[in-house]
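One structure is given below, encoded as structure tokens.
One protein chain omitted, others in place.
What follows is subunit A.
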């Protein structure tokens, strides 16, 4: 360890020259770039935050729209159910009415047929019984309207009783 005063001077000078050169040619540029990057990052972070906010809002909007669509679909389904139920009821009612109408008609037809058949039978039997009677009595009975009326009356009584 030996103190050499010029060494001290040289080292001071060397350090100062190094400091001046570096801060002039290197560090100022480096700091500027770092500052630019910092700003860039800040800006990008800001942008990202903004984009995220937008995305959240958009998703919310979509959710709302989806909900609306779902509700609408629900209401449409309900509506159609109601409508179809009503239709079914109406058709059923119609069918019932139709069926009862048909049934009533058929009943009337049957009654008519029956009446007609009874009428026919009655006239048939009247004629036959007159023929039988005339044969039994060996007497020609004129098939007059009066006699026939008589027999008819009788038969009607019988038929009414039966």
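Please note the rule applied: a residue touches a chain if its C-beta (ideal position, glycine included) is under 8 Å from a C-beta of that chain, and two chains touch if they have at least 3 such contacts; residues count from 1.
In the analysis below, contacts and distances are computed from a predicted model.
**Q** Name the omitted chain as UniProt records it, choosing among "Putative aldouronate transport system permease protein", "ATP synthase subunit a", "Potassium-transporting ATPase KdpC subunit" or "Respiratory nitrate reductase subunit gamma".
**A** Looking only at the record, the undisplayed chain corresponds to "ATP synthase subunit a".
**Q** Determine which one of A:9, A:107 or A:158 touches the chain that has been left out.
**A** Only one listed residue reaches the unshown chain, and that is A:9.
**Q** Out of A:37, A:52, A:116 or A:156, which residue would touch the omitted chain in the full complex?
**A** A:37
**Q** Would you write out the residues of subunit A that touch the absent chain, in ascending order?
**A** Looking at subunit A, the ones touching the missing chain are residues 1-12, 14-19, 21-23, 25-27, 29-31, 33-34, 36-37, 40.
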